[in-house]
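A short write-up of the structure that comes next.
Every protein chain but one is kept in place in this view of the complex.
Naming follows writing order (A, B and C), and every chain is counted from residue 1.
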Amino acid sequence: MDKLRISLPGLELKNPIMPASGCFGFGREYCQFYDLSLLGSIMVKATTLEQRLGNPVPRVAETSSGMLNAIGLQNPGLEKVMNTELPWLAGYDLPVIANVAGSMVEDYVEVAKNISRAGNVHALELNISCPNVKEGGIAFGTDPEVARELTAKVKAVSEVPVYVKLSPNVADIKTMALAVEKGGADGLTMINTLVGMRLDHRTGKPVIANKTGGLSGPAIKPVALRMVYEVSQVTDLPIIAMGGISSAWDVIDFISAGASAAAVGTANFVNPFVCKEIIDELPAILDELEVEHIHDLKGRSWKVGETADYRA
Amino acid sequence: MDKLRISLPGLELKNPIMPASGCFGFGREYCQFYDLSLLGSIMVKATTLEQRLGNPVPRVAETSSGMLNAIGLQNPGLEKVMNTELPWLAGYDLPVIANVAGSMVEDYVEVAKNISRAGNVHALELNISCPNVKEGGIAFGTDPEVARELTAKVKAVSEVPVYVKLSPNVADIKTMALAVEKGGADGLTMINTLVGMRLDHRTGKPVIANKTGGLSGPAIKPVALRMVYEVSQVTDLPIIAMGGISSAWDVIDFISAGASAAAVGTANFVNPFVCKEIIDELPAILDELEVEHIHDLKGRSWKVGETADYRA
Amino acid sequence: MIKVEKMKILSQKIIAENIYEIELQGPLVNEISMPGQFVHIKVNKANDPLLRRPISISSYDKKRQTMTLIYRATGAGTIELAQQTGEINVMGPLGSGFPVEDVKGETAVLIGGGIGVPPLYECSKQLKARGKKVIHILGFESAEAVFYEDKFKELGPVYITTADGSYGTKGFVTDAAVQFNIKADIFYACGPVPMLNAVEKLFESIPGYISMEQRMGCGIGACLACVCAVNGPELYKKVCTDGPVFAKGELVYG
Partner (left out) sequence: MIKVEKMKILSQKIIAENIYEIELQGPLVNEISMPGQFVHIKVNKANDPLLRRPISISSYDKKRQTMTLIYRATGAGTIELAQQTGEINVMGPLGSGFPVEDVKGETAVLIGGGIGVPPLYECSKQLKARGKKVIHILGFESAEAVFYEDKFKELGPVYITTADGSYGTKGFVTDAAVQFNIKADIFYACGPVPMLNAVEKLFESIPGYISMEQRMGCGIGACLACVCAVNGPELYKKVCTDGPVFAKGELVYG
């Protein structure tokens, strides 16, 4: 398994595969299917300062090769996550990436400060891009200056490295990446969902109660891949990529585009074993591609005639 | 067919259905399948001042429920379009929407001035959003001020109403819509393609020679629908909508979201009869929905408890 | 235990207008613990339709390792499902079903609306097997949509209602319950939300269980797509794991 072992800021991982935030809860459900310790890491559901009830239903809708969701950050709140969910996860040999969300800067800072002190939280994922939070989520994710400041404030209080999750709903994602890098980010995770909508044919009204939702799944993979390709060429920050990944070959694509690791979201719903299966299949693919380590493929999409030979 | 007849600036249309630019050439190929005079209108392939050879091949790649293209505006140039293609199309009872493209403001102005004087060109579609043109296309489509100015300059010389084609690759499409409205646009067409990418699994290199391409097809419909929904609530400019339309029910969705007419792109490749079939199927759907005119459905997704009863 | 399994399609047939009955075989059946549980089906291997479809288990036979589902082919996924042969990818059994053990009283009334009828069949069979008297009130759109009347009749009396009056009593299931003065000690209901609400009101004085529908992502409690509002401190419960069956009074309607 050395072929898959990687090291990123705060994260020494058995492999670069992890479930994406919001698509795996806190792992309790998926541990019925396989041993969570097999995973590289786990990005847990967004945590906010106070409990959130989330949006009214319907919260999901299907689209061609994709789905829309507007869960609305439903979560039990910082305290319960710290006292119940994270300790439960500590039973697994599994570094946790805690997804931090909020409506105001102070919320983010408060959650980050506390959750970064949980023993098994090895990194934070700053969710500045959730398209379903109304109070300010959008602005955090699309204004470079605001994103930079938020990153800096969270960095100042966090005990662990901070990854910032970028929104694809921007004209130039490179600018956003560079802004949060300036703010002190240790890494990037990308992409969050594209804002989309489905209407009920008969009534003409939005299917999702929140009206718009976040588009995820294979439909968005081309956009995610392009963004990773662009961003990885302008920054040395490691990227944990996501967006439509549902197979080991998808992971190879994202690593080739320049990512260091890959997260799987929607595909868990279709195949609860998907993360395990990808981890199992990767070594044979690396053999087939005649590379010794998955990071030998990193960025090969844009590296001119170079055989990448470094490890992260 | 009165159920489908609509009138938009410059365009008195038998029905609101037309092929989208670049997906139907100048109609010569599809006239093998049905009488083009059945169409509401036709958005012809982008025309530039000089002949363009376009990008190297491969120019297309498939993705989940979508496709990428980077044709690169291959076209025979203004003169040939004016002398050969448009006169040929004049043989049909079919108002033409001429898609105007360029690298510099002067190119757009020159093409617009001339092509707007062709007898069967009833409107221009200003292609400020083609993601595959390198010299400046991107900036026109994502900078509101630049877009406003370009629109104003083209408006000043055009003999026919000007529709501006918006790019989805922006953080806030409403701002772009309002900017071109200020510039004097008579209408909007939206959306152009999302920038995406596909890699070859084995080599890790982009499949498309241009590296990135424009994502179209059913995969992008949720994004297109959301953008029409947003824009139609902030401006009274009529919208010709496109993005993943492949059935009559898709058209109903876009009209419900706030569009006045609908264009079909990628779906023509899958089913060359698609525009005709949609036109044939719409009247029965309107009966089923118990409305007398397709515009009775316009904007019903966001109109609160209102029964829309006006006609465009 | 929840399994994800390629099950064998033994048969697939139309039993009413757009209504299909599919019989599946595989070890997953061993895991079913009560009537009213459901399975989550990937209708084909493509990315479109992407998500699984939740369908109730209508009946099952552990000896033969078979289960029967009944579904309406309406949207992209169920229409595709109707065309499948050979094998199909099934995840299940999921959720918590209709409790049939330790039921007090003699008589149960089972009330189903449309595509809510199927899970009541196994429920009725098991109640009957436990010596209960079972009465059925089944509501459909029209005569063409009626199915399983004879099967239910083998278990106990059946009252059919149709919305257009083309078969049985015209009107809603609750109308029939009133008209025929149905008395029972417990009720089991599955159907559209307004029906469930009306049933809870009508049978206010007896205990009962209702089965809810909600749009789902994961089907196992992780994504929080399928919540419904409940009375009590949690405010929300998940249809896929806490339900789909809830006790009378648990849910907040409207």
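Note that contacts are C-beta pairs under 8 Å (C-beta built on N, C-alpha and C of every residue); 3 or more make two chains touch, one makes a residue touch a chain.
Computed from a predicted model, the values in this text were never measured in an experiment.
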Displayed partners of the chain not shown (whole complex): A, B, C
Contact with the hidden chain (one of B:P161, B:P218 or B:G258): B:P218
Absent-chain contact - pick from C:Q12, C:N44 or C:N197: C:N44
Touching residues (missing chain, whole complex) on subunit C: 44, 46-49, 80
Sites on subunit B contacted by the missing partner chain, in the whole complex: 22-25, 28-30, 32-33, 45, 53-54, 57-67, 69, 71, 74, 217-219, 246, 266, 268-273
Contacts of subunit A with the absent chain, listed as residue ranges: 64-65, 218
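In this section, only the chains that are shown with their structure count from here on.
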Contact-richer chain pair (by C-beta pairs counted) among B-C and A-C: A-C
Chain of greatest Cα-centre distance to subunit B: C
Where subunit B and subunit C are represented by their mean Cα positions, the distance between them in whole Å: 46
Euclidean distance of C-alpha centroids - subunit A vs subunit C, Å: 36
Residue list for subunit A, restricted to those that touch at least two other chains: 63-66, 217-219
Where subunit C touches two or more other chains, by residue: 47-48
